[in-house]
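Only one protein chain is missing from this complex, and each of the others stays in its spot.
A, B and C label the chains in the order they appear, each numbered from 1.
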């Protein structure tokens, strides 16, 4: 294998869980990355994929993307060790990620985990995932060291992290919409915040279930997990809010991909559209993957689909206090694989947006 | 014409504006109505339709619905007078409806208007329509006599009305979700209500515009008219709210038809799901076109599309005070043509749900 | 049960397999049928549905369709016997239908089977279903007596049939497009016929599989079962063609329901559009559920969805010999449940189109 020969000088990136939707996007982004020639890739299946098959078979859209596609191999620690991975991307179920991350880190491999396994510091928030730790103390230590992988909030910690917990798709959109105003202490938190979010079907994963059946999702809209969606904990922790201060309702949209979150809040004092826009623009200056739209220009899903951008816009009420924020992103890119590559870039000292536009 | 022979004993129903989406649904509902044999129908085009064509050409889906389809004739007052209409359904633009309704009523014809022309009693709310009255005094009198055609709120006034202003599609969903709780005085109005509503593309009408282009609407979601949608006035007037007390954000869904409104409010006091459900059930007892879903069963668009039902459901927060209401309906049926037939049934003393399930 | 009291005078109709898509449509059509008050209904689950649940839970869109919805009961022969069914509609898998139909007929119950179990007289065509008969001789006798339930071809045999095999959805569209020209002996069969057919996802059934996943079907089109789709046998037998004479390619459309078949053939001799149209019109005169469109007006799916009509149209090439036929229908109605009700109407001596427009 030509890839292996000069392996010592290359950045060795392993990806486990290539068979899912986020896995497919990660594979594509890694194969098209401008640093491709300086990196060596290892694609592994999910634990249940004994014979994961080729990338061609798993994701026929990827055929021909590179002169030669890497094989997809069954996951094993021996294989990972032989490869000498610098970084392991986990696009695996949260139970798997919770079990594997400490093992990888023990081998000196840095981990970017796309599941919810490590996102939440507060144990009570984490109960929604029903995680069981084999070595609770070690897990607690690793949890404390895990960095929430939102580059717009934690760029420096990500750069040096051993374990990055890649954020949830809904959470990313709502956090990015709210954090500039919260940091500026402008929101009337006693009044509370409402996030009415809508996501395409890929957010529900690749498993064929009654709710991912075309006949259920098409020509439909439905709310679900009202008051108890798993991403709520990320909002509370990253935004330092209590559960009384924010309320989040997800809906299933009849589209393949994309999230639009409509966020309602009240300002402490009357503001102007120009002030609000300036707060967003100054907060996101230097952050290449957030696009602040001018006052009155509302983001929409079709402008972000198949990109790693999060688009932000707003409308201020005639009273100068009621504010509607709109945040859009592609749940598989900025909401999953794209943000993971953003984190990978930071961890490797590469340009944050390389391979993402 | 066989229809004409025994005309004196038949209920004579005229429909103007058969070429649009609501017009097509009205034509279908009238042709399939169980009282069809006791009624005589006159289908008229819109004023701009000099040669409106046949029902077949306008709406090929209607071919064969009845042994013989009535012709679609150009609109004229002479034709309407010769027909001897008892009731005129106006599926016309609001300017047209505003001009024609007084003329029809002067001829003794009762009117059901599907536009926004007569829905709003408060002149300042009505400015969004930019209506100009040729005879302002007469128009003011007629406006005062117009009945807002929500059968669940005004069944008796509708039955005897000369002019029924058929409600807006968004407004219907939000009003039906809120009115039971408002009547029971349970909502904390100081806190305010938020209605986040989503509608299919037929709500935007049949005109080919950049926003009704398939490429704009498909695989997309977009908010629009934030803080200034025309239906807001209906909410304020029918629910006796001030503009500080309710906030309404419409979104364009990538589906042909259907509305889902997610309504957020806070109860004055802690309540239980059983109490909320009971309030809805008792309010809508005897109202055949509203389906109250059990606590925890959330309505979704696919269950109401192509029906005249409004489905209502809710989720109460763990604090017993934050309440999320979900209302769904088909914007062309319960949100337009179906509700108009409900009103027609009431005005003619027929069963309210006849021809609607 | 009020239904049971005057049972002797009512037509007793049982439906087994109410949980699937065709089952839901059958339930709706039976509940809305104009002969509803003269019939008694028994809704049964599929054999695997131990606790089939209520109609409300299975199909929430049906709530409120009738003042009181019949319960859905577990299937049992005792229950069927106690009910005293006159007719049993089977919306069950073909293995089940093959096993149950003789048992029902032995009890004197007439059967309309919506599966493929009994459609094919030729045993070699039937091998695609892998059917196993417990009593081969009885099954062979019943097979010989089974009537293919295309009312436009076999109206009289259906009226007196003990067992009606309701046609396949694709087959219905192609058969209705071709039969008038074949009967008139106009088609150059040596040249061969090509049927390029496209169906919405409901045709694939309610099971959640990788191919019914929204992410597979949406924004996609794919051909499948080229040269070996199960409905081919119906084409051969009903049209008296050999497998060399017709070729059928199905495609999966990204829509919930609807079939469009584009059929290519060559006429033996030059013809005119007027001649072709006349052949179709005269063949389908008196057949209320087929709509022949004028030459040059091509059927499209949106005009037949949610109706029981099959729309037929065509375009004749400039050479007067190459002919393109277009046939459209709703696969769940004319292609399944609606056609079954058409057959039910015929079997009971009711109007063929009653309850179907």
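In this section, a contact is a pair of C-beta atoms (placed from the backbone, for glycine too) under 8 Å apart; a residue touches a chain by one contact, two chains touch by 3 or more.
If you're wondering where the values come from, they're calculated on a predicted model, not measured in any experiment.
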Chain not shown: contacting residue from B:36, B:183, B:206 or B:270: B:206
Touch with the omitted chain, as defined above, among B:56, B:196, B:219 or B:311: B:219
Hidden partner chain, touching residue among C:76, C:222 or C:240: C:222
In chain B, positions touching the absent partner: 21, 201-202, 206, 208-210, 212-219, 254-256
Absent chain, residues of chain C that touch it: 191, 194, 196, 198, 216, 219-224, 226-227, 244, 247, 249, 251, 253-256, 258, 260, 262, 264, 298, 300-302, 305, 315, 317-319, 322, 324, 326
For chain A, the residues touching the chain missing from this view: 32, 60-61, 63-66, 219, 288, 291, 293, 297, 302-307, 309, 311, 357
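As a working rule, only the chains that are shown with their structure count from here on.
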CA centroid of chain A to CA centroid of chain C, Å: 46
Sites on chain C at which at least two other chains make contact: 219
